[in-house]
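Left out: one protein chain. Kept in place: all the others.
Up next, chain A:
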Amino acid sequence: MRSQRLIWGKSRQWALSQPSPDCDHCRGSVNSCAEQVLRKTAMNSEERTLVEILDENKKIDLAKYINYVSAPAAGAIATFSGTTRDTFEGKTVVELRYEAYVPMAIRNLKSICHSARSSWDLHSIAVVHCLGTVPVGETSVFIAVSATHRADALDACKFLIDELKASVPIWKKEVYSNGEVWKENTEFLERKSELGKNDGFCRRKVETEAPDRKGCCKAKVKVEEAVHTSTS
């Protein structure tokens, strides 16, 4: 079975240009292209995305989030757990302490999840981060992604943690037996100069070149044909 999907453009909206009789999607009918946009919008409103930043010193219940993303339609679940290591550059780590600009962090995480959906075909997403003290061996961040196929789930999971570390306003202090230091993510330092500028906040895997065949949705949208198989 072949399926098609529209991709989020850099202009932060579904690109919809003048319909054309040559367009494989609408055959020139205004309603057809518009209907596709509305269908996609309706699907978005049913998205299962859970973003949580826990109260201080609360532990992550991994099963809760795996259950959240589980679904009969999803053949693959990919997860990432970030846990407190016991050493850093030879120093013994006692614990990590986390704080966050909570409303902005939640907003950013939801936006990152939305971006992931525009690049991969996903079913459900769950992202949870701790605040307060996280002892050695404990989980500070957990991400679970489900999809029909494993490639989408695995790639999206990596994207989500990479983007979290690059741009979400959460901080950790590494506590040693003889001192403590605020950590700095290299991902953020590499992205820093782009933050605050258009499209600098979140990098999406979006292709913007025009499709090979004729279509009324051109410059900012690439329509992909995905061949679905029965395996994940």
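In this text, a contact is a pair of C-beta atoms (placed from the backbone, for glycine too) under 8 Å apart; a residue touches a chain by one contact, two chains touch by 3 or more; residues count from 1.
The definition used in the following text is that contacts and distances are computed from a predicted model.
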Per UniProt record, name of the chain withheld from view ["Fructose-bisphosphate aldolase", "Molybdopterin synthase sulfur carrier subunit", "Septin" or "thioredoxin-disulfide reductase (NADPH)"]: "Molybdopterin synthase sulfur carrier subunit"
Chain not shown: contacting residue from A:Asp61, A:Asp86 or A:Glu184: A:Glu184
From A:Glu52, A:Glu99, A:Asp121 or A:Glu138, residue that would touch the chain that is not displayed: A:Glu99
Contact set of chain A toward the excluded chain (per top definition): 82, 98-101, 103-105, 107, 129, 140-141, 161, 164-165, 167-173, 182-185, 188-189, 192, 195-197, 200-201
